[in-house]
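Every protein chain but one is kept in place in this view of the complex.
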Amino acid sequence: MLQTFAYVRAGSLNDAVKQLDGPGARVHAGGTDLLGCLRDDVMSAEKVVSISRLDDLRGITPAADGGLRIGALTTIADLAAHPGIAEKYAALAQAAAVVASPQLRNQGTIGGNLCQRPRCWYFRGDYHCTRKGGDMCYAIGGENQYHAIFGGGACWIVHPSDTAPALVALDAKLRLISAKGARMVPAEKFFVLPDENAQKENVLAPGELVTEILLPPMPAGMKSAYRKVRARGSWDFAMAGMALTLTMKADKVADARIVLSGVAPIPWRLQAVEKLIIGQKLDAKLMTKAADLAVVGAKPLEQNAYKVAMVRGIVAEGLEKLL
Amino acid sequence: MDHDNTDKPAPATPGVSRRGFITSVGTGAIGVAAAASLVSAAPPETQADVVAAGGMSSVSLVVNGRRHTMLVEPRWSLLYVLRDRLGLTGTKIGCERGECGACTVLIDGKARYACMTLAVEADGRDITTIEGLMTGEELGTTQQAFADEDAFQCGYCTPGQVMAAESLLRVNPSPTLDEIRQGMAGNLCRCGAYAHIFKAVAKAADLKRQGR
Partner (left out) sequence: MKPEDLYFWDGPLPETQAPTSTPEPWTETKVVGKPVTRVDAYDRVSGSAIYPSDVILPDMLHAAILSCPHAHAMVKKVDTSAAAKTPGVRAILVDGQVGANVPWYGGRSGFASRLFDPHCRYEGDEVAVVAADTIYQAWDAVRAIKVEYDVLPRVTTVAEAMKPTAPAVRDGGNVPQAPPPYSRGDVDAAFKTADVVLEHTFTTPCELHNPMELFGCVVKWDGPRLTVWESTQGVYAVQSTVARALNLPLANVRVIGHYMGGGFGAKLDTGKYSIMAALLAKKTGRPVRLFVSREEACRSMGNRPANTITLKAAAKKDGTLVALQSRVVGSGGAYSEGGTGGVDFVIRELYACPNVKCENQSAYVNAGPQRAFRAPGHPQGAWALEGMMDALAAKLGMDPVDLRLKNIALVSQSRNGNPPYSTTGFADCLREGAKTFGWADARRKPQAPAHIKRGVGVAGGMWQGGSGGPPATVIVKLFADGSANLNMGAADIGCGTKTWGAQIVSEELGVPLDRISIEHADTGTTQFATPSGGSKTAPTESPAIHAAAFDVKQQLMGMAAEQLKLPAADLELRGGEVVSKTDPAKKVALGQIQAFGRRGLLVGIGYRGMNPAGKAVNPFAVHFAEVEVNTRTGEVKVVRFLAAHDSGRILNLKTFQNQVFGGITMGIGFGLTEDRVMDDKQLGKVLSANLHDYKLPTALDAPADKTVVVVDLHDTFSSTGAKGVGEPATIPTAPAIANAVCHAIGVRLTDAPMSRARVLRALAAQKPAPASQKRGE
């Protein structure tokens, strides 16, 4: 059962960032990850700052440039059900639809989904690992079937979010607010590799919040999709997954974005594969080449080499399906 | 703790009550109309009050149409408050971490895990538990469908399953089999009664469309 904490319901965004500025202050949006982290003692909470009643941070509205603004407190369920997103940003709708379970989608927010802590069972368990300030990554020599094949080093977590790779593929931007002011960060630059900082997954400074996600207008004829492979049909995080956008011009690829989930500490963009297929006809031969290129540079651990084959399979299958 | 006494008395049922032993507070005598969703008015722009660690906060929970105003510790889950403070033990404890669905309730009509919801976060919300689907001692439509289709074995996950089904059917009154399975994907059944659960949800949809 949870340990005791102070609690405040922020009356405004300004109030929230002020309250969050200090050690041991944790933000409660939907609460689905916060409560789990507290139960597992991943971090302590001296004060929980609830932003759940800041209705301004909730909702999906058209942006001035023809894109979409998504408030960070928008629930995953609302995201998945929104007709505008399903129509123009299918990868995001499809990603939202496979997050966790229906009940958690009703409660969890897009902001929370991007900022959630990793699911590594050493990180969540009674182990003082690198990410928690210790000096050892227990996955390296331990049970690492679900860990990273790219981007590992001091730590080998995979980023657990499904919506994150979709947002990277869709070229989204995040608005961050702190007591010091606001800044815009592209989704692609929001996440942090362990070798840069093994104790945080994203660029948020203490007391800083994601307040909204901006989706640019999509080029005409762009298609997108999100595929998730997991151990069971529900609840589970991705063993490997892919957000894919494809814009065709006649029979050639005009533009593409390919971003993997479940294989790296950050959403893993396959820029080399994008370059390979852009400007080309996507025939079976090129798709196979693309799939092979997707896993070049993979560094599997003892138990997760299957992810190499899995990624290859997901890329091949995804290109075939979306074409 | 203060209970709102505005609910009407239960309709008289002929014959002997079917419930013999320890009943929980609030079952069987639920008010008829659910209160409209009450969202606390946002406090003014400046400092909100911090409830100190170890302190308590006053919340108003509308549970099955009845308002309960009470002091809660910020760390108390809604599940704990429903069961241990309000005696509504129909909502079950399975894992306390959002991984099994046994504690599913409706919050503002949507299925949520009570274990993952702090009571303070449910302040002012409209909460429906399994007890709230009853009319006096009569089973609600979804409950009746579960009974008819033998959609349980040990019955422990059943309240959560019924609430998830209820939530699904309120949004999608004519779900396909696939939509039913997706809608029930947040509720574990270790006895494995899934096949009958799917049938029960389809039957409930049918009964509801018939107005029963």
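So that you can tell them apart, the chains are marked A and B in the order they are listed, and the count of residues begins at 1 in each.
In the analysis below, a residue touches a chain if its C-beta (ideal position, glycine included) is under 8 Å from a C-beta of that chain, and two chains touch if they have at least 3 such contacts.
A quick note: this is a predicted structure, and the numbers were derived from the prediction, not measured.
Peer 1: Looking at the whole complex, which of B:Leu78, B:Ala102, B:Leu118 or B:Ala205 touches the chain that is not displayed?
Peer 2: Looking across B:Leu78, B:Ala102, B:Leu118 or B:Ala205, the contact with the absent chain belongs to B:Ala102.
Peer 1: In the full complex, which of A:Gly141, A:Pro186, A:Pro219 or A:Gly297 touches the chain missing from this view?
Peer 2: With A:Gly141, A:Pro186, A:Pro219 or A:Gly297 as choices, the missing chain is touched by A:Gly141.
Peer 1: Footprint of the hidden chain on subunit A, which residues?
Peer 2: Spelled out for subunit A, the touching residues are 1-4, 119, 121-122, 125-127, 138, 141-143, 145, 229, 231-236, 239-240, 303-304, 306, 309-310, 312-314, 316-317.
Peer 1: Against the chain that's been left off, what residues of subunit B make contact? List them.
Peer 2: Against the missing chain, subunit B presents residues 18-19, 21-24, 27, 73, 75-76, 80, 83-84, 87, 89-97, 99-100, 102, 129-131, 134, 139, 143-144, 146-148, 150, 152-159, 162, 177, 181-182, 184-185, 187-198.
Note that only the chains that are shown with their structure count from here on.
Peer 1: In the complex of these two chains, what residues of subunit B are touching subunit A?
Peer 2: Listed in rising order, the residues are 39-40, 42-55, 57, 73-75, 77, 96-99, 101, 104, 107, 110-113, 116-118, 120-121, 164, 167-168, 182-183, 185-186.
Peer 1: Spell out the residues on subunit A that touch subunit B in their complex, using ranges where they run on.
Peer 2: 1-12, 14-15, 19, 28, 31-32, 35-36, 39, 46-48, 50, 52-53, 55, 77, 100-104, 106-107, 233-235
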